[in-house]
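Below is a structure I'd like to ask you about.
Only one protein chain is missing from this complex, and each of the others stays in its spot.
On to chain A.
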Amino acid sequence: MVSIEPSRSRDLDKLLLRPGNIVAPTFEAGAQLREDIKEYVRILVVGAGGLGCELLKDLALSGFRNLEVIDMDRIEVTNLNRQFLFRHEDVGNPKADVAAKRVMERVSGVDIIPHFCRIEDKPLDFYNDFNIIVLGLDSIEARSYINSVACGFLEYDADDNPRQETIKPMVDGGTEGFKGHARVIVPGVTPCFECTIWLFPPQVKFPLCTLAETPRTAAHCIEYAHLIKWNEVHSGKAFDPDNPDHMQWVYSEAVKRAELFGIPGVTYSLTQGVVKNIIPAIASTNAIISAACALETLKMVSGCSKTLSNYLTYNGVEGLHTKVTEFVKDKDCLVCGPGVLLELDTSITLKKFIDLLEDHPKLLIAKASITYRGKNLYMQAPPVLEEMTRSNLDITLFELMDKIPEDTIHATGLAGKGETKQSSLRKLRVVFKGLDGVTDVDMAGGA
């Protein structure tokens, strides 16, 4: 038996230091690869909940040293049964801070920077700083936002092929009860979140008239108390799901209503579940899905094996089923495609341009903030930035873009119609009309 110096990465070394036959073409086995992963690879974990905690642990034990985590939530008592990094004394503290601290305590050498804020609060540049973004989220809206940001960095060359160096890969996981998914998104190469948005069908909805006139289930009674009765009684006062008095009020109103209609089943925990939209999550599924995501991250970074292509589903309800599906990219995708083409006059001011985005049938972005090559042209918020950039509103976009006849700019704002509006980032291909050298502009996507 050969005696070797004890190595912390004893097991991982086998995978990274030895050559193999079933690996990515880019794989270069050796100690250098291990050191490069430690030194240069920067990973952002979005979400520090059930999935995020697992992801941070898994990545820290997969040889990554430079991790950051972003989450806007504070720890609640109900998190403790599946978020293993949190203890009773942590309740009330930011999840990101505690998760980062706990993993750094256990895994020496790893550096985790926590960000306790909304994902929309970070400038776009923040996200560009990472090699891979790993998502451990439970909301479609948040996924969609990060996806649009990561795809926003993607640039296409003259032949409409994605530029390699602008690709920002994502690994996304999600769970619900005994089911989950893990997927790899390489913008411009594999379908992005928006390309396959149909995988996340809209929630089953029911009209308010059911709540008001023909309630049939306990949830109908709870939603009546929450959405109708609350506003009738507390006009103007916002309902706060984290306020126990508010929750208790909704619960007792729901009980009254259920009694009136002879409907069984209203309980306090159901009230919380319905009002807070709690997606049932369990520790084991979170662990399985996070592990798959972290493994794919390691494989993608190191090339030490094949990469998942491109969507893994897991279902443990009846027996155990895993399935890989290779979804295809939507070539007309507004988010990961080359961007919406806008043909403009050189005389259009930034203000007029922002108005135009609101009316554009494909975009419908209200109150857009505009950035160009990392420079803020106009920011709606925070107030200090708004003030600083306000003077640009009357300047022509052409001038603000340094008179470059054709280029990509980014707009962020609330996109969509009515109830479905959400924070979005859109990539726009701006072409100025009537300039030399620009001819035969495709008008199909124009304003």
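Couple of notes before you dig in:
Please note the rule applied: a residue touches a chain if its C-beta (ideal position, glycine included) is under 8 Å from a C-beta of that chain, and two chains touch if they have at least 3 such contacts; residues count from 1.
Please note the rule applied: contacts and distances are computed from a predicted model.
The UniProt record for the undisplayed chain lists the protein name "NEDD8-activating enzyme E1 regulatory subunit", from the options "ABC transporter domain-containing protein", "NEDD8-activating enzyme E1 regulatory subunit", "Adrenodoxin" or "Electron transfer flavoprotein subunit beta, mitochondrial". Within the set A:A292, A:L397 or A:A411, the residue that contacts the chain not displayed is A:A292. Touching the missing chain, out of A:V91, A:V189, A:L270 or A:L414, is residue A:L270.
Note that of A:F178, A:F239 or A:F327, the residue touching the chain absent from this view is A:F178. Contact between chain A and the absent chain runs through residues 1-2, 4, 6-15, 18-22, 54, 57-58, 61-62, 78, 81-82, 84, 87, 105-108, 176-178, 203-217, 219, 222-223, 227, 261-263, 269-270, 272-274, 276-285, 287-288, 290-292, 294-295, 298, 305-306, 308-309, 312, 315-320, 322, 324, 418-419.
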